[in-house]
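Only a single protein chain was left out; the remaining protein chains are all shown in position.
Chain lettering (A, B, C and D) follows the sequence in which the chains are written, and residue indices restart at 1 in each chain.
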Amino acid sequence: MTYFNKDYHPPGTEPGTLVERDGAATAATLRITGIGSGKTIDKQIATPEECREYLQPPGIWIQVHGKPDPALLQRLGEVLELHPLAMEDVLNAGQRPKIDVFDDHLFVIMNLPVMNDGRISVYQVSLFCGQHYLVSLHEAPGDLFSRVHKRLLESNGRFGARGTDYLLYALIDVVIDTAFPVLERFGEELEELETELLDAPSRKTLVTIHRTRRELVMLRRMLWPQREVVNSLLRDEHPLIDAGTYIYLRDCYDHAVQIIELLETYRDTLTSMLDVYISSISNRTNDIMRVLTIIATIFIPLTFVVGVYGMNFGNNSHSPWAMPELNWYYGYPLIWAVMIAVAIGLLWYFRRKKWL
Amino acid sequence: MTYFNKDYHPPGTEPGTLVERDGAATAATLRITGIGSGKTIDKQIATPEECREYLQPPGIWIQVHGKPDPALLQRLGEVLELHPLAMEDVLNAGQRPKIDVFDDHLFVIMNLPVMNDGRISVYQVSLFCGQHYLVSLHEAPGDLFSRVHKRLLESNGRFGARGTDYLLYALIDVVIDTAFPVLERFGEELEELETELLDAPSRKTLVTIHRTRRELVMLRRMLWPQREVVNSLLRDEHPLIDAGTYIYLRDCYDHAVQIIELLETYRDTLTSMLDVYISSISNRTNDIMRVLTIIATIFIPLTFVVGVYGMNFGNNSHSPWAMPELNWYYGYPLIWAVMIAVAIGLLWYFRRKKWL
Amino acid sequence: MTYFNKDYHPPGTEPGTLVERDGAATAATLRITGIGSGKTIDKQIATPEECREYLQPPGIWIQVHGKPDPALLQRLGEVLELHPLAMEDVLNAGQRPKIDVFDDHLFVIMNLPVMNDGRISVYQVSLFCGQHYLVSLHEAPGDLFSRVHKRLLESNGRFGARGTDYLLYALIDVVIDTAFPVLERFGEELEELETELLDAPSRKTLVTIHRTRRELVMLRRMLWPQREVVNSLLRDEHPLIDAGTYIYLRDCYDHAVQIIELLETYRDTLTSMLDVYISSISNRTNDIMRVLTIIATIFIPLTFVVGVYGMNFGNNSHSPWAMPELNWYYGYPLIWAVMIAVAIGLLWYFRRKKWL
Amino acid sequence: MTYFNKDYHPPGTEPGTLVERDGAATAATLRITGIGSGKTIDKQIATPEECREYLQPPGIWIQVHGKPDPALLQRLGEVLELHPLAMEDVLNAGQRPKIDVFDDHLFVIMNLPVMNDGRISVYQVSLFCGQHYLVSLHEAPGDLFSRVHKRLLESNGRFGARGTDYLLYALIDVVIDTAFPVLERFGEELEELETELLDAPSRKTLVTIHRTRRELVMLRRMLWPQREVVNSLLRDEHPLIDAGTYIYLRDCYDHAVQIIELLETYRDTLTSMLDVYISSISNRTNDIMRVLTIIATIFIPLTFVVGVYGMNFGNNSHSPWAMPELNWYYGYPLIWAVMIAVAIGLLWYFRRKKWL
Partner (left out) sequence: MTYFNKDYHPPGTEPGTLVERDGAATAATLRITGIGSGKTIDKQIATPEECREYLQPPGIWIQVHGKPDPALLQRLGEVLELHPLAMEDVLNAGQRPKIDVFDDHLFVIMNLPVMNDGRISVYQVSLFCGQHYLVSLHEAPGDLFSRVHKRLLESNGRFGARGTDYLLYALIDVVIDTAFPVLERFGEELEELETELLDAPSRKTLVTIHRTRRELVMLRRMLWPQREVVNSLLRDEHPLIDAGTYIYLRDCYDHAVQIIELLETYRDTLTSMLDVYISSISNRTNDIMRVLTIIATIFIPLTFVVGVYGMNFGNNSHSPWAMPELNWYYGYPLIWAVMIAVAIGLLWYFRRKKWL
């Protein structure tokens, strides 16, 4: 996850321009599923134009999976009469989650966090919800909506009878809830990090704290507006959204808020961890300094003392002032006694200072 | 209290799904208490269906204590006609406090902080308030609502006459006020921590500051929305809430706000304590360095001096330049005088620098 | 001022319960003062019931000073028909400032900061304002409202003619303005602290910064809601508050805001002071290290040099390689020349590095 | 600029009391200027009563410059029928900027920052705007409003024709815009400070950062509410303010906002500078430690080696084990070779660690 991850056209480009991006398009797959009861359609299609015949009650769900090429998007937009600006936002990934209300359809952008080998990536999920169709477009690996797809097929029409707005809710719910396992993983990482921090902080701990904090800050930026998207669905009474769907969206909203609050708590904790790290390092420097100081402070005076009696004054015994100690009978034991006394005195001093 | 403590279904699961959780269900007890006057019912029941006959004025209070199994919850939901989404929230603990308004009942989730052996845990308390029933579900140890239960039984009908909304208030009040002893305990811990911090900060102090701060950050996240829950009861004029209950709820609201403000104050103080800790450690490093520097700075030059006269130049007295000092009559005392002068000079210098 | 300073009943206690607190009640004094013109009443009374006859125009001011016992409060509440919940808030000190609107009276709680010997304490002031009475209850030492009392008596009826709402304003004004001398005192402390911090920071400075910051954080928590209380009086058009009193309350509101802003400024400054403290300590460690490094770095090589010539190789003159320097005619002066050169070189190096 | 700079009466003093302040009143000058066209009045007056005759269309501007004595203020208030509370606010300097709306006039308090010899001071400017008069009172040195005065006199009535509200705008505009040169000066100081910080941080840098930050925090507190004052003039549609003046006030509002934003940016930058300062000091300590460590680590082992051969074991050649090295033919060069090898090895080690 890089700091800047938005695709954009050169400033001044005509709005709604669909241009091939660098990481060229892969073959996107299109799948349509009828939302009606009884024997419904559920098949892969090759061209967007094949949808046209199903754009009537009970309606269909069009899943586009993969990085579609601009031409495909343009044709899809023409079939469903979607606004070019919206199609541009689908193509230029890295948008903010948002909801755009058009005359006869809603356009919702969500961000899907995916954790892969401990590193996080975020995929854009675009949803168009009309009276008789719901289009979902995303490039995330794996079959993101498989459970919803299965529920739709197995519900024997009960699911579809609730309309495209309920399907829209179901997909938004999947995208929002996908953050929970990611946050659970983060939570576990934080627990480990904290243990490491408090037990044996190392340079690696610092790097991990910084990297995790960075990921959380960026994740927060990308998930924060999702709360507002769901809130807008709840609050603005869009004619496409049935009153019965509100209770489900409220549940969704609660989850979106809970995710934001968890992210905030995590970030706050990581900021505090950085301070604890600095404290720990200071503590260790302190410990190291204490050992050095104790050893040095004890031995430096002793070394001076032994140095004194290493002087060569006494060699030339021409003067009674010249190191008479060397000639004392108990000179050597005495000097040891003095040195031991100094050492014990210093040790007592350090103990009183609580350095030992 | 782990960083992530929410139960959740895999994304895409049908809303309202009730599935057995890991920490399997224990036998939950159901108790019903009539809220009318005179001789009221008050007994443990075995199956939710037994409530059915009492779902009429004056109404009953159904207490579910313990971790109920999904089947029990489902049957309870069916008897009282509760929404499956709400039942899912009861089962999946770790929700945000919230209030959901249904056509004929209110669903309230609160968080109950409990301090046990100095470690905090948070239990979810779920409340359903209908015209003629109030259901409380929680897993907290001990008999949380015993005082309210006693007041209800002993009030000779006066309590119950105020309706299920007053009972709802009484239970919410218990849950909110339970934070006070917890915060009082935290306050005492902070006092102790502060004394330790200012008197004799140790590595343990750092760990305690961090752990306490973490607990406060998470507690704040879990209690913060309770203010909004009570405010919603006050503000939104739910038909189930009688005007006479408002004055009590306002009292509740004041307590919820006071708890949040205390938590904020505590957190702010702990953040400041971390800075004080770093300062203290720096101060101690400073003290240690000063001792080392004074000792080393005094003795290093002296050791050099005695080293000079330990050189063997004078042994070979072939040159008048070869350490004539060794042969001076007062050479040895002189060298001591020089060394004492150097030491005194340095001590004077350190005193002037206020290091002594 | 402890971190937790609220009196509370065990969770689940019936609302409005009045129970003796630990620090048992002292004899509270009751004083009533008529607010009408001419010869008005102004005397101490023994029982609340004595008020009853004056509860009519022009009305009276009932001052309760000291820690009243629950029984007294209960009887006072009965005489004036005050709500038990309000009486409970009067008894259980440590409430948040708030305003409660009842049908025929207002209940206001304010916090009064008092500085005593450099330590701050906060007293709760409770005010009930009805059509014909105003009750003030507080335990603060000294005669808090003496000036207002004197103005009321000396105004010859002009003061009282403005009604109990003007008296309410006058008392609120006293409570709010009492923060100014406290903040002035804090301001002076900050000036002193700053001088100390920038001139000669010591461990005591750190303790004082932390203690002052703690007091400000807690004071802020206790005074912050007062702004909202006054704002509510201004905004909500209570029937008891006369339009002519608004201009005075607006003045009060300005003061409340100014106090909050001063507290914020002080707190911000203290946070910054902690950083400056850390910087100062780092600076001193730096100075100390520099002295050690200069002395050690100069003498360590010199000590090595003199150590070299203290080796006993030259004693046994069996080899021309064995320290011939010892036998050079100018050996000893030469070694001094070398050592002085080394020392000067190092001093030059340190000066270039700006360490000297 | 001290931390606490508000004049206030003892709590409980009657509102509207005008009492002589400590720093007794200097002779304030009163000047009246007609705002009509043609030959208008423009003279100093001795008593407020002289204004009375001009209180009619087209109106006058009364400038009070200096610290007026209470009696003068009282008489001015009586002549113009100003509220005693407002007069008290004029006398007690150190108010928050605010706007008070009275029946027939507006009362505006602004704060004027003045930089003098690099130190900032803030003066209160009080403005009363009625239908036919505008009173300005301030104690700032110099002739603050000279340009407006000149424009008024030279406009040949065009200025005055726009009414007292336009004059009010013009004066508010002067007060607000006076912050720009002050902020420009601060900006230059920050540039210098930053250069100093990044090139050669010293103890003085720390003191300057703290002092500048303190000044900004306090300036922000005193200027922040000015935005709200101008916004209130724009938003609340006071009858005294003509619609044509709005566009000018909007310009004023933009400036007030820009000043606040600049102050915030400066403060944020200074907070960051404190961190950079700590980093710089740590960096320097690091550099110093590195030099000490390199020197000490190289010479300490060498000094040990030479110490070994200074031992007197070899003197008594009674044992072949007693320092035979001393008698080796190449003993002395060999020991040098060993020591040089150790030194080179350590240097290589330090270079690999990037300490050299």
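Keep this in mind: a residue touches a chain if its C-beta (ideal position, glycine included) is under 8 Å from a C-beta of that chain, and two chains touch if they have at least 3 such contacts.
Because the structure is a prediction, the values reported are computed rather than measured.
**Q** Tell me which residue among D:102, D:123, D:313 or D:336 touches the hidden chain in the full complex.
**A** Checking the options D:102, D:123, D:313 or D:336, the one contacting the hidden chain is D:313.
**Q** Please pick, from D:151, D:211, D:235 or D:351, the residue that touches the omitted chain in the full complex.
**A** For the chain that is not drawn, the touching residue is D:151.
**Q** Quickly run down the residues of chain D that touch the omitted chain.
**A** The missing chain touches chain D at positions 145-148, 151, 170, 173-175, 177-178, 180-181, 183-184, 186-188, 190-191, 194, 198, 247-248, 250-251, 254, 257-258, 261-262, 264-266, 268-269, 272-273, 275-276, 278-280, 282-283, 285-286, 289-290, 292-293, 296-297, 300-301, 303-304, 307-308, 310-313, 315-316, 318-319, 321-323, 353-355.
**Q** What residues on chain A make contact with the chain left out of this view?
**A** 2-4, 6, 8-15, 83, 85, 89, 95-96, 98, 100, 102, 200, 203, 206-207, 210, 213-214, 217-218, 221, 224, 271, 274-275, 277-278, 281-282, 284-285, 287-289, 291-292, 295-296, 299-300, 302-303, 306-307, 309-312, 314-315, 323, 326-333, 335
By definition in this document, only the chains that are shown with their structure count from here on.
**Q** Over half shared numbers or under half: where do the identical copies chain C and chain D land at their interface, same or different?
**A** Homomeric contact, different residues on each side for the most part.
**Q** Approximately how many whole Å separate the CA-defined centres of chain C and chain D?
**A** 24
**Q** Could you list which residues of chain A touch at least two other chains?
**A** Residues 310.
**Q** Line, ring, star, complete or other: which describes how these chains touch one another?
**A** line
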